[in-house]
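The structure follows.
A single protein chain has been removed from this complex, and every other one stays in its place.
Here the chain labels run A, B and C in written order, and each chain numbers its own residues starting at 1.
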């Protein structure tokens, strides 16, 4: 499914050509498997044949949403810092993670906790990070995954470096980097896409297109008809998927990851979703969008969609749902309690990770901070 | 000639669609009028009907090349600083300038002196700039044109600001920004293209694609089949022209400028040319490319091509050529003498343009520099 | 006249400048409909319309760069960078172009632009939202660097910055945005961009600071006063160009000086002030010049943030050392 088809190798010393001459042609394709009601629109991919993986994806989304709700509750009661909800976008993160292997490396933005949890970042670690504790980025699970990246798009070049490392070591591993629609306007993201193309890196970029960058709607972010076409500038493949259809996300990212692993180079995937929540707990979206803008998108809800599908196939019943919700909320409450019971690190840890070994003048500052007089 | 054709307005709340669904399609077109021998491949644009403008374009290229040769001679004899030759690329700069109006604003890179001269930057000013004198950027002619830009691509956002100024003031003016193939890898250029699209600015970007960024060939700069397709990422129009056919450059830029002036928005034009010279007088291109790489491109020479065309049409004769060369070299020698006879500015001028009015501590430094003791 | 806080004063100054000069534009991320994430540009879109208040795509480098283009064309862009943690992509444009355009064209083109950004910590924000990079800008010839510490100074200094013919980096202490309210007359009166402000007169020791740290510093001065020590508190306000004389005069009077800032100690702007005192004020020094600053570490996340920010206790400790010095 080549998205970029090169018509003629441009002859520099060119013989006469008929004008006007089309020298390159591109198309962007869109894919989805389930309609908003959960009905299959086409034959499902293999992984969706049996219940196992679909149920896992479902659980991943439910867990992400439950974590989200808990995080907001903690923030509202002053026990967590500013938090960016992923409400309605769970299929993007979970679909990504479901398509990756353990040994791959994930470079998230800040709205992909569904993927981080799937990959083994613990609930406690996520609470710690959003609670303002650096230990929240010291993942016990996926040791090579990157921490949440707050400066928008700045992790895209990191992904290039990680993927280049894999390629140089001849490892069959893939880096997957997620960022938002707003990030696609950043120069570093464009530089990263271009470099991934030059070196044909095992790298998959996923645009978590929730149609808003805080208050800026997609139409004011770019004149591009799709964000997948950002790939054209880099000469790499780009495609678009329904980001609220976890099967579509899982399938498209799966294809891209397999291609990358096989040496086929990078891909840019635009996952179309919608930010149902405020930008963060510090935001009031009613300042710039109306409920009327938002409400239709509730009908797109990825969790309801997959649940309907599972129920329709007899894979999922009320009892399963209740069991899952109970299990998930128990896990989250337990993690929240652990987080809340975790005292901050000692003040000296401010110094201890600035360099591998503490330089002399910093050691003096450390002493001063601990109350002792400076030397 | 829309290069970006949007197939479907993406429905967020989408009804079932047939898969896989093409949501956007793009094509990049290439145009030229003269073959390398100077033969017309198709009916020429109106401006090329009579001799006047063609001869002017020819003169512009000859002047640029003669300036180039003189600059290199001065540098080799220690009377000018490092200089980037535009040998073989004259049609790009001259074609751009020929398509602009006086009131438009040009934002050059550092290899477009052909355009600067056309627009009224004086030979003396160019010598002064490359001779290391700030007065070389204080253009007496095009007061609003930007100075040569050394940090690659950093002037692209300036062009956005200039074009935005025109749009906000409802002025029928156009900003034209030129940069090289290497610049298309820079994030600021991508950001500028995207912003030009969002605001549909009266802005024309021209890529002076000479196929090299110092020692880095185009293939290592990007995986993109064309550079014109960088426009697709920004949702703006992009096209490719034979950059060694001054008629093609003049025609394509003319169309884009007219469209921009009429409110039709920005365009990205990739002009295909080749850097026949070293990158600069400080470079030795034989370290990274062979004569065999270069020599075929001599047959593309834009000046010979247009001369052959003019001669073939009986517009140009040996006598005209001799008159032109004499006139041009006289002008250049005179300008070089003036430059060489121009003493440097006083040391105090280092201070006088840092701010509109000299702050107190800088005034003290100025006194100190002039030998006087600091207060 | 109304009691307003610092961010409202910024808003008032922006509105005033836009009303009096049609060339003044406000641009940045979320400055229009949203009115800025801190509401600094609240209501400006409604009042001045979409041609004067522009939401930009998410691209700080180009925000600074397009401001250079607008300024060269005679506009007076006031660009907002949402947090100083995101101002770094704009540095290339500020250093290589905004600060040089006048000089490199020998005055033909100039760059009357302002880059505003909330700066500093203490708001329990997430990563990259609490930095104080003023020293990086104060080192750049051709730039002005201004940091207000009260609603009145925010109003007067921002008006001056917008009217200034050269580029100004205007860093607003986020911690003070809603900290205190002040009566402000919207009379369009600007404050000088080349003057320190003496917030409190004193004779025994000079405390030099700026931005949010003026609060802890004034607190320390109060404590000292209660102990019979008369501390003079200077708010530098405009770091570049620096009003050296006012600082030297104060040190000549007190003979003792402590410089306080939130940014990391090493290479912080306090070093420049101490260096100028060490050169031109040495004679009058009765004690070493001390600096109380952020540690030379990464700004911690909220849970440890309070251990990073210079506290009134640390200021007092340093002041007492300096005062006790024989």
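The criterion applied here is as follows: a residue touches a chain if its C-beta (ideal position, glycine included) is under 8 Å from a C-beta of that chain, and two chains touch if they have at least 3 such contacts.
Since we're looking at a predicted model, the values are computed, not measured.
Taking every chain of the complex into account, the omitted one touches A, B, C.
Set against the missing chain, the residues B:152, B:175 or B:193 yield one that touches it, B:152. The residue from C:18, C:44, C:58 or C:135 that touches the chain not shown here is C:135. Although one chain is not drawn, the whole complex shows that of B:221, B:240 or B:308 it is B:221 that touches it. Panel shows chain B; residues 81-82, 129-134, 148, 150-153, 182-183, 185-188, 213-216, 220-222, 282-283, 287-288, 344-345, 347, 349-351, 354, 361-362, 365, 369 of it touch the chain omitted from the view. For chain A, the list of residues touching the undisplayed chain reads 134-135, 137-139, 143-144, 146-147, 151, 154, 156-166, 168, 175, 187-188, 191-192, 194-195, 198, 349, 353-356, 359-362. Although one chain is hidden here, its contacts on chain C can still be listed: residues 61, 85, 88-89, 91-92, 95-96, 99-100, 103-104, 127-128, 133, 135-136, 138-142, 240, 242, 263-264, 266-272, 274-275, 277-280, 282-283, 285, 287-291, 295-298.
Note that in this section only the chains that are shown with their structure count from here on.
With centres set at the average Cα position, the gap from chain A to chain C is 36 Å.
The distance from the centre of chain B to the centre of chain C, with each centre set as the mean of the Cα atoms, comes to 40 Å. Within chain A, residues 185-188, 220-222 each touch two or more of the remaining chains.
Shared contact sites, meaning residues of chain C that touch two or more other chains, fall at 57, 59, 61-62.
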